[in-house]
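Okay, handing you the structure first.
Only one protein chain is missing from this complex, and each of the others stays in its spot.
And now, chain A:
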Amino acid sequence: MANSMARSFLQVAATEEVASPLRVVQIEGLVILKIIKHCKEFSPALVTGQLLGLDVGSVLEVTNCFPFPVREEEEEIEADGANYQLEMMRCLREVNVDNNTVGWYQSTILGSYQTVELIETFMNYQDNIRRCVCIIYDPSRSNQGVLALKALKLSDSFMELYRANNFSGEKLREKNLSWVDIFEEIPIKVSNSALISAFMTELESDTPVTQCDYDRLQLSTNPYMERNMEFLIECMDDLSMEQQKFQFYNRSLSRQQAQQQAWLQKRRAENMARKTAGEEPLPEEDPSNPIFKPIPEPSRLESFLITNQIANYCNQINGVAGQSFNRLYLMKSLHDK
């Protein structure tokens, strides 16, 4: 679990390049524990917190974090949250902790985090901090025995599109952006101080198999699968809604085109008549005519996100099912022996 990699600040500073792409998110073990603690305690409610750290070249070091208080209903005003944040930062600075915001973390259930809200928040952060990440922790997934920690950022090309707020099919094709390219996952590295690493090795037992390892053979995946399934179904509904939007758009578009065609035909005939009468032909484009007003194409963002979400669910199901099969095969072979 613990993967230590010590690196001096000088080393990092020496290798720093200008605007090098973010390659790695390096998280202190402490931060991870804090995140896990915070998220797990409040589960299944969703919580968020601020990440503090340093941006060192292609590595983003996350050295500290603090949770946001859980807002109770709507009683709290926005200003309170902001005040809390400022106050917290001030306090941390006073005790000489990194108080440089590098992103935020949030908990999720079953990886259902791919929403427009997330993107909006991201864009907001991005405006101020050039490099920011969102760390997502999934407590429910962690129950399966994995460290469900993910560092995400939006891809540059997507951000560009998002700023232009143009998600028409044409633009997407132009940018060659598919649903996979919205989020970029950045590998996480957990760094611990040497002291901690030593302590950890000290703690590690000698025998390879312990009692708790048998727990891993547990097959209680049903609830998890069910939940995933439910969310999948919901996604399907959303997706078909999106599809309907497109169908509607297509229909109205073709209707409009037919209208335009009819209008053009009429206009041409009129022009012919005018020509024979020796008059000036009328223009073939009439912007004032309502039938020439382009129908706005529905945004594809939503369907992209849903697709992402679906992919996520599928991966999860796949992963869990794969693990379960492994366990079953293991048991079977054990029996056969």
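Criterion: a residue touches a chain if its C-beta (ideal position, glycine included) is under 8 Å from a C-beta of that chain, and two chains touch if they have at least 3 such contacts; residues count from 1.
The rule is short, and it goes like this: contacts and distances are computed from a predicted model.
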**Asked** The complex lacks one chain in this depiction; which UniProt name from "Oxidoreductase", "6-phosphofructo-2-kinase/fructose-2,6-biphosphatase 3", "Myotubularin-related protein 12" or "Eukaryotic translation initiation factor 3 subunit C" does that chain carry?
**Response** "Eukaryotic translation initiation factor 3 subunit C"
**Request:** Tell me which residue among A:Glu184, A:Glu234 or A:Glu302 touches the hidden chain in the full complex.
**Result:** A:Glu234
**Item:** Residue among A:Arg251, A:Lys266 or A:Lys293 that touches the chain left out of view
**Value:** A:Arg251
**Item:** Residue of A:Leu33, A:Ala82, A:Val180 or A:Ala269 touching the missing chain in the full complex
**Value:** A:Ala82
**Candidates A:Asn96, A:Asn222 or A:Ser333 - the one touching the absent chain** = A:Asn222
**Complete:** Absent-chain interface residues of chain A come out as 44-48, 50, 68, 71, 78-79, 81-83, 85-86, 89, 101, 104, 106, 108-109, 112-113, 115, 117-118, 120-121, 124-125, 128, 222, 225-227, 229-234, 236-237, 239-240, 243-244, 246-247, 250-251, 254-255, 258
